[in-house]
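Down below is the structure, laid out as structure tokens.
Note that this is a trimmed complex: some chains were dropped, and none of the rest were shifted.
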Amino acid sequence: MEIINVKTGRRKEFVEITSQIEDIVRKSNVKNGICFLYVPHTTCGLTINENADPSVKKDIIDKLDELVPEDGNYSHMEGNADAHIKSSIVGHSLYVFIENGRLKLGTWQGIFLCEFDGPRIRNVWIKILKTE
Amino acid sequence: MEIINVKTGRRKEFVEITSQIEDIVRKSNVKNGICFLYVPHTTCGLTINENADPSVKKDIIDKLDELVPEDGNYSHMEGNADAHIKSSIVGHSLYVFIENGRLKLGTWQGIFLCEFDGPRIRNVWIKILKTE
């Protein structure tokens, strides 16, 4: 299992981690397989979305905030109930295929760590399976 | 890696792809394993849900539209910010187990490509791993 650290700078922020994951795939020497990612946290998530126009990240963060605001009628008293809810909506894991030794992403796709309760240092765990 | 094309006919539409995935599983001759699906797009997704009553698809589309309307106060200026947000809510990948050479779905389950910014021709990428 490989681990990368991701430093987030705001309470809510999507940080692109595509190049760090590509480095790990390259070092693995796996030509064809699947790269599985996982965050061991309960107030952040992982998603794939457009990495060309940064306004896409902003729109996702803003809409999730509108649907699940930080200040709400929550039972969990640590002030981050919204972050727990958002992480279950977005999900804690995702996988990307590996072909010819490289991550096989769509043209506009990037991999993002979704911080919902930062700033913090987050971990992303990575496992790679060969498919042949 | 296998690829299927899915033609969508409306801006928002869930297209069932179960039988196309079953064909690929059959041709793979894998008896027991996991079938991993992935869409290389940022404005569509994949989900599993009921394939008996088509009104279930309609309800999911309509509710997502109510929560994330096409016309909103978005920063992304291409007119499809809602589609990017919906794709991160639903997710870009899913897997189904393979048992005895067939997809192992629940009684009422079908696999759907979730179009949020059609009509288009979409790709679904498929990789199969043997588990024994």
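By letter and in written order, the chains are A and B; residue numbering begins at 1 in each of them.
The definition used in the following text is that contacts are C-beta pairs under 8 Å (C-beta built on N, C-alpha and C of every residue); 3 or more make two chains touch, one makes a residue touch a chain.
This structure is a prediction, so every number in the text was calculated from the model and none was measured.
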item	value
Whole-assembly copy number, given 2 chains displayed	3
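One rule holds in what follows: only the chains that are shown with their structure count from here on.
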item	value
Subunit A and subunit B, separation of their C-alpha mean positions in angstrom	20
Touching residues (chain side subunit A, partner subunit B) in the complex	32, 34, 47-50, 53, 55-56, 58-60, 62-64, 67, 89-91, 94-97, 99, 104-109, 129, 131
Footprint of subunit A on subunit B - complex, ascending	1, 36, 38-42, 67-68, 72, 74-78, 81, 84-85, 87-89, 91-93, 125, 127-129
